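Next up is a structure, given as structure tokens.
Left out: one protein chain. Kept in place: all the others.
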Amino acid sequence: MFLRMLKFSWRNVWRNARRTVITGLAVGFGLASLLFTEGLMQGMTDHMVDATTDPWMGDVQIHREGFLDTRQLELTVNRPGEVMDSLSGDSLVQAFTPRILSPASLSSARELKPVTLIGVDGRSDPGVTMLRAAIDTGSYLSGDSMEIILGHRLAEDLEVELGDVLVITAAGTDSGLASSMFLLSGICNFGSEQLDRYSAFVNIRTAGDLLDLGDGFHEIAMVLPDPELARDTSLSLWDRYSAHGNSALGWTDLSPQISSMLDLVNISMLIMSAILFGLVIFGIVNSLFMSVYERMFELGIMKAVGTRPGTIGAMVVMEAFWLGLISTVIGLVLGILLIWITSGTGISFGEIEFSGITFSRPIYPDIDPGRAWMYPVFTILLVGLAGIFPGIHAARQNPAESMRRSL
Amino acid sequence: MLAKLAWRNVFRQKRRTVLTMLTMTGGFVLSSAAIGWMEGSYGSIIMFFTNSRTGQIQVHGSGYLDDPSIYNTVDDYMEIGSMIDSVPGVRTWAPRVYAGGLLAVRPRGSGPGGIFSNSAAASITAIDPFMEDRATEFSSQMEEGELPSSSAADSSYSAVGNIVLGRELATVLDASVGDSLVMLSQAADGGSADRKYLVTGIYSSGNPDLDRNSCYITLNDAQLLFALRGRVHEIAVMTDDLGDVDRLTREIAALLEGRDLGVDSWKTFAREFYNGMKADETQLKITIFIIVLVAAMGVLNTILMMVLERRREFGVMKALGTRPGFIVRMVVLEANIMGVISIIAGSVISTGLLLYLSSHGLVLDQPINYGGTVFREMVATVNAACYWVPALCVVLTASTVSIPPALKAAHTSAAKTLRTV
Partner (left out) sequence: MKTFAIATAVLLMAGSLSASEGRPDIDELVRHLDQLYRSEDSYSEMTMEITTPNWSRTLTMKAWSRGTENTFIRILSPAREAGMATLRIGDQMWNYLPNTSSTVRVPPSMMSGSWMGSDITNNDIVREITYEEDYEYSYLPDSAAPEGSGDDVLYVELVPKRSTAVVWSSIVCAVRAEDLIPLWEKYYDSDGDLIRTIGFSGVEEMGGRTIPTLMEVVPADEEGNRTTIEWTYAEFDQGVDEEIFTLRNLQRGDTD
């Protein structure tokens, strides 16, 4: 019996093929849009996270406990050799690079500016940061002790060009002031005030010698296969690298403002998705109601012929399910297709300047099945449930009345 | 005749009309809410950010933003301030003096004769505590202790002043509330500027890089110490209406013309933040576009169905001699009537919804800390775009979508259409 009703309701749905197709398409389009928007939103969030972590920060950083608060020179990463070895063998860590950080005075022939001296390891850095790509003029670090790269604003403030002499003066761990001479070898443009105006990049070995740090360094920045992993507090990574007086922090902690901003955006997007979902449901329910009310005549006949009210009601509900299912399938196909196509080529919004490097990389929509399954399932369910109302109405109709057809 | 017929048709088939209009109204309200929400949430973020420290508009000496120098000041700041007050839309303003100097604290355990050997370079901001609090609610950023308040230092060069330190700066100096501190710097007349201070509070802006280098003292104290009588480096101007900022910037600039001053909005002096916001905005705008599109599809669906269901009716009309053109016009008119009614109803509903949302907002279950201010709720705004965008969408869709099927129906032979169940 049940099976027969299923087949019957299915045929009913297709009897008015045009209406079913139109509704299916319209609702399917709505669902596809929903899925696409989710994908787009995910892609844009990924994009913003990349814009935060790619240029310089990395996904996770390791420091000695207390370093980030006080920036004291002596607080170098504990057991550096061990940590680096551990990182090399860690399958979760895609790349990592050590850095030395120290306040210093940078003088040119004409000006004196306070900067953060950053010792960079030229071999491992390109795999982690965009410093090499950000160099406008000149060249990247090759290991020469006199090489120095400045942000373009800093170079302007100091009135220097490639090849000009610069002197870095800094206080070493022995609390003695040390000076070292450099020749400007590269000018970079990150689009970030902090990096372009207050940072000077030299070879890590040179910085270590100047500051009398030996092999010590202050920070290790690393890249994970997916920046989102940095939000996963269950990873063994945190414990492993937060040992022995060190502390490992993800970008969400290192840049709480960006993280907050992303949360805010997520909430906005959630609301938008809810609205979209509402529209989709609205559309399909409306279609459903219309179809039932239009068929009052034939439903009246069915009743007059002896079909039980309950059966009529059930049939209507089943038709609702079918309609929901068809629409969902169309929507899924369209949506996935759309995402699949655009995720290959990406959508370019032109130049987006966000918190740093002008990002002209396109956005790649990306769908998270873990979240996206809700939409189709809920659509079918809600629509099916919505079918109850017209179903009840149909079941209760007086056959004579409904057969008095009107134009 | 056409109009009367169309009107009566609309109200004849109540159920059908109601369902169609429901979709249109629903689409309108949801699009409207989406737009209002987007504007509102961005407005919230921007207002929170600019209200926490920078203000929406700033006045400096000309060229100060590119080259901040202690010598580049806004003179007669009280006079300028009252001129700014006179511009409608300005909520309040706050003056600031900026300087750089050395702060030094005695290490713990050393007696009164000890050397102030914990020293660090710091950026010093001098504020009028009352005006600053009124402008930025600075007191809410205080973690411990109180805002720097007036002291003898306001009028005496050798008196002890009150100072508030950033959380990380207090850590670097190993200082706490109640400690003594010495400041050494250079005044604007080249002379030495040095004074002893009492740490009266510690604050946190949420940005450790900022807090590691900054401290606050009172304006009068700084003007005396740095030989800057009547002068300040910055006047931050606050307004409640974010959309008004561009106009206010222009008006204030015109008012202060000829005084060698620069007037800038947050879009200029907080450029990185502005760019970040713009990137987000693009993202949301696209989503709004999609929402409006989907709403349009919904309208399309219902209108289409409505027209297609009535083919028999059109067949009858044709059989009675009605010309196809008449039928088409009638259908389009019906669609438009429903559209307009839906828009009106939708406007009423969405106004109610948005007004509620803009005053109550959505309470977040996990407050978000951004730039030191804590977001507890997100609000929506009501503005023109909330109305005309959805309205346009509904009307345009309704009228255009109804045409093709009406045309088709109007031109099919009457006999054919009548032969349906």
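Lettered A and B in written order, each chain numbered from 1.
Keep in mind that, in the parts below, contacts are C-beta pairs under 8 Å (C-beta built on N, C-alpha and C of every residue); 3 or more make two chains touch, one makes a residue touch a chain.
A quick note: this is a predicted structure, and the numbers were derived from the prediction, not measured.
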Among A:Thr76, A:Ser108 or A:Thr328, the residue in touch with the chain that has been omitted = A:Ser108
Of B:Ser62, B:Ser82, B:Ser117 or B:Ser155, the residue touching the omitted chain is B:Ser117
Which of B:Leu102, B:Leu255, B:Ile286 or B:Ala385 touches the chain that is not shown?
-> B:Leu102
Cross-chain touch to the chain not pictured, restricted to A:Leu150, A:Ala170 or A:Ile275, is A:Ala170
For the full complex, which residue in B:Ser123, B:Gln186, B:Ser204 or B:Thr282 touches the chain that was left out?
-> B:Gln186
Positions on chain A where the hidden chain makes contact | 103-105, 107-110, 112, 114, 163-167, 169-171, 175-177, 179-181
Hidden partner chain, residues of chain B it touches | 71, 102, 104, 113, 115-121, 157-158, 182, 184, 186, 188-192, 194-196
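What we mean here is this: only the chains that are shown with their structure count from here on.
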Cα-centroid distance, chain A relative to chain B, in whole angstrom = 24
Residue ranges of chain A touching chain B (in the complex, touch as defined) = 18-19, 22-23, 26-27, 29-30, 33-34, 36-37, 40-41, 44, 48, 68-71, 114, 192-194, 256-257, 260-261, 263-265, 267-269, 271-272, 275-276, 278-280, 282-283, 286-287, 289-290, 293-294, 297-298, 349, 352-356, 407
Which residues of chain B touch chain A in their complex?
-> 15-16, 19-20, 22-23, 26-27, 30, 33-34, 37-38, 41, 45, 121, 168, 171-172, 206-209, 212, 272, 275-276, 278-280, 282-284, 286-288, 290-291, 293-295, 297-298, 300-302, 304-306, 308-310, 312-313, 316, 362, 364, 368-371, 375, 378, 421
